[in-house]
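Pasting a structure below so you can have a look.
Apart from one protein chain that is not included, each protein chain of the complex appears where it belongs.
Chain lettering (A and B) follows the sequence in which the chains are written, and residue indices restart at 1 in each chain.
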Amino acid sequence: MSSGMKASRWGNKHLAQKPGIVCLMAMFLVSLPFWADEYITTIFIQILLYMSLGHMWNLLAGYTGLVSLGQQMFIGLGGYSLAVITEVYHLPMLLGIFTGGLVSVLFAWLISHPIFKMRGVYFTIGTWIAAEALAVFFSNWTFVRSGQGFNITISYGLSTGDIYFVALAAGAGSMALVFLLLRSRIGLALMAMRDNEHAAEAIGIDLYRTKLMCFLLAAFVTGITGGAFYLSIAYIQPFAAFGIDWTVAMVFMVIIGGIGTMEGPVIGAAFYVLMKQYLYAYPGISMILLGTTAIGIILLAPKGIMGMVQERYGLDLVSVRRWSKEG
Amino acid sequence: MMRDEVMLEVESLNVHYGDFQALHNVSLSIKRGSVVSLIGSNGAGKTTLLNAIMGVNKPTSGAISFLGERVDGLPTHKIVAKGLAMSPEGGRVFPKMTVKENLLMGAYLPNARGKKVAAMEKVFSLFPVLKEKSDDESTFLSGGQRQMLAISRALMGAPSLLFCDEISLGLAPVIIKDIYRTIGAISHEGLTIVLVEQDVKRSLKYSDYSYVMLKGKIVLEGKSAELSEDEVRDAYFGTNRYAHY
Partner (left out) sequence: MEIVQSIVNGIMLGGLYAVIGIGMSIVFGIMGLTNLAHGDLVIVGTFLCMSLAAQFGGNLFLSLGLTAILMVLIGFILQKYLVNKVLDKGTEPALIATFSISICMANLLLLLFGADARSIQTPIASTNIVDTAYFSISAVYFLDFVTALVVIAALHYLLGHTYFGRAIRAASGDAGAAELMGVDTKKTYSYAMCLSMLTAAIAGMLVGMTFVFYPSTGTQYLIIAFAVVVIGGMGSLAGTLVGGVVLGLAQLLGAYFFGVGYQLLCGYLVLLILLTVKPEGLLSTAVRK
């Protein structure tokens, strides 16, 4: 899918250049738990965490060209790291979450060599199978209490506000990381690869290393987000932790919000969380609705909501393009 | 059968690829029973023109008529059903099928299917090497043999007009001569043939009428016997008189 690279007719209208708006949003988000009720705070926790997942899936599929249906492996690893660190070793929760990120990166690095040998659809299904394999493995592993799973008791002592700040860190952090990455040399490499992989290689871009960096970064952030998720869910079990439902969320969020854009995962996450809330009593229907919306988007507006906005108004809220001085 | 009947008429055809205009106001007509050559270098627009006629591209404006019927805008398989056939550039024989199966595919259309046995005999008499290799997979054929297969496959459909797209590309002169001799034989039996070629000399030699294309336009046409090689070459390369195109 193209990343909607169109020159803006309206000049430099990107949010990053308007520190005032960024400050306002930051103040809004940081102060939220102090004035909003439990329900709203919980919604925002969900949106922030799902957005983080979305940013990472978008980084892989939208910018690096790696369609992964197996990111749930890092969510599971992150969640289980938290569970093991806090329940088995009785260490602090933040350490548990951070370990989740570490374990995820290590695992990603371990499987990177074979998994990058798989191209295209083989990679896609390969990642999915790796996740399923982990699910089966964890459900047989007594150290992590097999199919029974863990109650993450440390969560019981936390307030919604506490969990919110963890989620905020994860969400804001992931967005900032993607933003910075795309503005770095790796970002340029990604854009070159996006247009023509062979040409990119010919001018000296190391395809493998670029893809690996993105894969590892996505693994790290997804792992941490997984830990944060399970902090709020407070109970982990292998088939749900490594289940495809996580990827379903990521795919639908990003496709509907707009693949290959920075704002897409944000819009998609809000859409996803709100829709699930609204249709809470009818879980099957929300999935069917999301699925049909995603199909509709692919057929009619493949660039998603944000893509449509960009095309119509030449607008970039948070640009990742490098503007020349003349703009 | 009127000797002067126009089989294919192209009128003021314009074709765009996005913003790029590939064909500018192209007009030509092919008379029944003739051998017409369409000459031009790479990028002159020959393939675009062929693709437009065969329904692969949709023209922006203009008309294409076959035997009096408008065919522009129709999908390829419908155009082929009306009696137009093409031996495409490179042959494009079906890779995982034998020579025989390729030929059978040529007779896919319902009216050709009934005559497929006789058609195959005919084709084997024109190109005996195909009969030898009839059970071999098409990928095992040499370049020249594959080209023969492509032409034969097109003939299996009992067409009334045959396009031969660059049949000499990449082949040894001896093979090319062989193939062209066979083309001559087919033409003598009454089939209307359009040869699309880069080779000026050969095109003029084997055709009755020629069109020369340059930068998406027809810049020169005429009876092949009356055109000089030098003039055709100028039109082909866009030199001297044709430098302004």
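In this text, contacts are C-beta pairs under 8 Å (C-beta built on N, C-alpha and C of every residue); 3 or more make two chains touch, one makes a residue touch a chain.
These numbers were taken from a predicted model, which means no experiment stands behind them.
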* Asked: Missing chain touches which shown chains?
  -> A, B
* Structure fact -> Given B:88, B:144 or B:216, the correct residue touching the omitted chain is B:88
* **Sole residue of A:28, A:89, A:122 or A:278 that reaches the chain not shown, by the stated touch rule** => A:122
* Asked: Looking at the whole complex, which of B:6, B:63, B:104 or B:186 touches the chain that is not displayed?
  -> B:104
* **subunit A, residues in touch with the chain not shown (by the definition above)** => 1, 61, 65, 67, 69, 114-115, 117-122, 124-126, 128-130, 132-133, 136-137, 139-140, 244, 248, 251-252, 255, 284-285, 287-288, 290-292, 294-295, 298-299, 302
* Asked: Contacts of subunit B with the missing chain: which residues?
  -> 54-56, 75-77, 80-81, 85-86, 88, 92-97, 101, 104-106, 108-109, 113, 153-154, 157
